[in-house]
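Missing here: one protein chain of the complex. Every other protein chain is in place.
Letters A and B mark the chains as written, and numbering starts fresh at 1 in each.
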Amino acid sequence: MTYPVSTTQNSLAISISGSGGTGAVTVGLILLEAVAKAGFYGVMTRSFGPQIRGGESAVMLNLSDQPIETLAEFSHIHLALDWLKFERFADEIPLTQDSLVIYDNSREKPPGLVETSGAKLIGIALQNAVKTVKDSRMNMFALGVLAQQIGLNSMSIEAALKKTLGKKGDAVIHSSLEAIQAGRQLISDSYYAVLSNWQPTHQPRWNISGNEACGLGVLRGGLKLAAAYPITPATDIVEYLAPRIEKLGGRVLVAEDELAAMNMVIGGSFGGLPSMTATSGPGFSLMTEAMGLAIASETPALVVTVMRGGPSTGIPTKSEQTDLNQVLYGFHGEAPHVVIAPLNVQEMVTISQWSLGLAEALQTLVVEVSDQHLGQSRVIIDPIPPVDFKLKRLLPAATSSDYQRYQLTQEAVSPIAWPGTPDTQYTADGLEHTETGKPSSAAKDHQQQLAKRAQKTTQFDYGERWAKLTEIENSTRMVITWGSSYEAVRAAVETLNQQGERISLLGLRLLMPLQTQKIQALTQGKAIMVVEQNASGQLFHYLLSDNAIPQNSQSIAEAGPILFKPSTVHAALTDCLETLK
Amino acid sequence: MTHASQTPLEKIAIKTVKPTEYLSNVHPVWCPGCGHFFILRALTKALAWLKLPKEQIGLVSGIGCSSRLPAYLNVYGFHGVHGRALALASGLKANRPDLTVLVAGGDGDGYSIGGNHFIHACRRNMDMTYIVMDNEVYGMTKGQPSPTTPSEWQSKLTPNGIGVARFNPLGIALAAGASFIARGFSGDPNGLTKLITEAIQHKGFSLIEIKSPCVTFRPEEKEWQKSMRSLNISPSSNPAEAAKAIYSSDGFDTGIFYQADLPIYEPSNTPCDAPADTLAEIEKDLSV
Partner (left out) sequence: MNAMNTNTDAHPHLKTSHHNMAWVLAAINEMLEESIYHCETLSHTLSVHHNLKAAKVFEALCPHIISEQVLMEDSSTSIPLPEIPPWEIPYQDYIHPVSTLTHAHYLMSESDAWKIMSEVVQVHSCFYSYLLEKNQPPEIESLLKQLRQLNTDCQKICRQHQTPHDVLPADLDPPIPQS
């Protein structure tokens, strides 16, 4: 069966699998970097078994001559260093009769599902090949095989190899290069030598993961404290920050648990400097009390949550857009705050910086929602130019007498004193309080402070960044989506529009406060379809609850962990469009 | 200066800082007779003696009678959630090592819900002072046993006695790595003032466990006035010796049990204004 491929750009999908430290991931990393050095783009995701080391693992690359972040419909080339537990990857490495499967034929046979896919199978003696080059590894031969298959030049491979394995020393580099060269000879015909037909770019590009992009964004935003407790799949963010934040005068604080982490963020922020934590669903649950404290005490705080399969322990290593309800509603009392979700890796640097800036300027909790797919995908992107959002804390005027920390002001944001400044001492409090911060149970104070905390987020002008709109003239249909679903939806909508439909696309970034009026204006008179990666349609119900979308809107909601591809979205949208006729 | 007494002696040249200068215009609402009043006074006397500028002090508390402290002082305070004061204070000190960081709370806030943070705060040994006002009961929620309540105490929640051994905060602090461990008593304000002064001056995590009678829910604790006494030995910097002193004590000794020069955790020594060049260097690493 041939799957419909996105017609919007050239792409080539390569996957590699292997176990027990065979080095499948290294092949993927070098290949991605090499393809980038050759002038192209790509996205790499990975999958693995539960073993801490030595388990089965796979990498999936989708390459293109244009920026790309969508998952491939199927693998054009799959290389199996071995077939141990390959069934685990069946959903993530679809094989069709257009696939080429290369494997080591000196060991176990391909599993049945590979045979039944109709793919072309080529067996080569990879293990034997290792004997021909001293100190060589099988995966380097595999790299040579792949390079030859896709028409990737040796210069790019060599540069990528040195960058990735440079630390291992010259001997390793030398033997690896020999192995790669030998690998090029192992298969005489190339079936997917497409790179020579693509237009390479000579512009600078970045090789970056979503979690790294988040880290860079907050560093650009002036972050000085990251307090965190390790949790899959968010730990990478803090690991990226640790050696870098110190160069910029900041620090990472390893917390004993998530409860400590969030309170440390508040303490650090109270001290006057931008502070954040990174977590995922279960950690977020633990942090909710402290997040409420940040809101009530009006302490700037950024929480980046990298969603994974839920609920409870769920599926830690896989992605799902399943925590929307949690980040919107997980707090007791009236807890107005800001929720922002980047649409892809490419914009994560800017959106993360924006999120931190908003926390500082609005003196409240900002939750930036990412997910495992965005966080752990490695993508080749165009470099992100610096942006100055001009978002800073409002400090008291130099001559302050009768300073009131929670003073009611026009913008509902009151100046926040820098500890160490004379005459502006105050006590921040989770208890409801008067304008001075003195605890109060009076109705008037409660109403005023509730209104203050709500208004400062709703009155703020977030500018154009609240959503990404692709408006098609005279369209009567609109698809709304968010987060990591965006790229697949975008590709599917583009294809449908090329096929004669007129569908506009709205990618929401600012999820709270909900820009209801703006969304109503955009959706008026259109048939709406909301696409999201969770079982119950959390975004759909959220938009309905505030009448942001019409009552007859349709929901396309699929639980993870198998993520949307352009084809699956295309099929689902086609079904919806049918019902409209 | 907001407290009422403006005494005639101000006419005499007193160059000292008055303890009342550290008070805000919010008066405590603790029960008449509560030990916390004397702790508050001793704290302000210690701060005045050390001449610490008010604006350089950060005071973090949790929830409970003792945690109401920040509102009564004219410093930068944070009244946070139950049990997490030490974590909040650690974040504050990490970002602002220039501030004098004080943490206040009770036995429930610190040893029950806050137990994990207590252990790790001792372990990190960051330079801060933790003042625990231990009245061996949950006062704010009206009289339940806390981890330091004697096991035979009867309450509505535990009509047949608690049946669980008491928490040993000094022992745990020692094992966890705190570098200054002392016990004080609200009924010995002079001694307490000295302990607080020394605790603040000590570089590292200082714990002062202060027995403070809850006259409302544990009125029998007023008898402590008769039993508490000063520790008869000098503080040791040897943990084994200090452990012996802690375990030998019947719980009525006040003084410093342990004081040592241990490594302090300081997450970053670099100044906050760093050259922007390094951001460019960081971004260079991303280049293909």
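In this section, a residue touches a chain if its C-beta (ideal position, glycine included) is under 8 Å from a C-beta of that chain, and two chains touch if they have at least 3 such contacts.
Because the structure is a prediction, the values reported are computed rather than measured.
Under the touch definition stated at the start, the shown chains contacted by the missing one in the entire complex are B.
Considering the whole complex, the residue from B:F38, B:Y130 or B:F167 that touches the absent chain is B:F38. Think of the hidden chain as still there; on subunit B it touches residues 3-5, 7-9, 11-16, 19-20, 27-33, 35, 37-38, 41, 45-46, 48-51, 63-64, 82, 140-143, 186-191, 193-194, 197, 201, 213, 215-216, 222, 225, 230-235, 256.
In this section, only the chains that are shown with their structure count from here on.
Per-chain Cα centroids separate subunit A from subunit B by 43 Å.
Subunit A contributes residues 33, 36-37, 204-208, 212, 216, 219-220, 224-225, 227, 244, 246-253, 255-257, 259-261, 263-273, 275, 289-290, 293, 297, 380, 383, 417, 419-431, 438-439 to its touches with subunit B in the complex. For subunit B in complex with subunit A, the residues that touch the partner chain are 24, 26, 53-56, 58-60, 70-71, 74-81, 84, 87-96, 98-99, 116-117, 119-120, 267-268, 270-274, 278-279, 281-283, 286-288.
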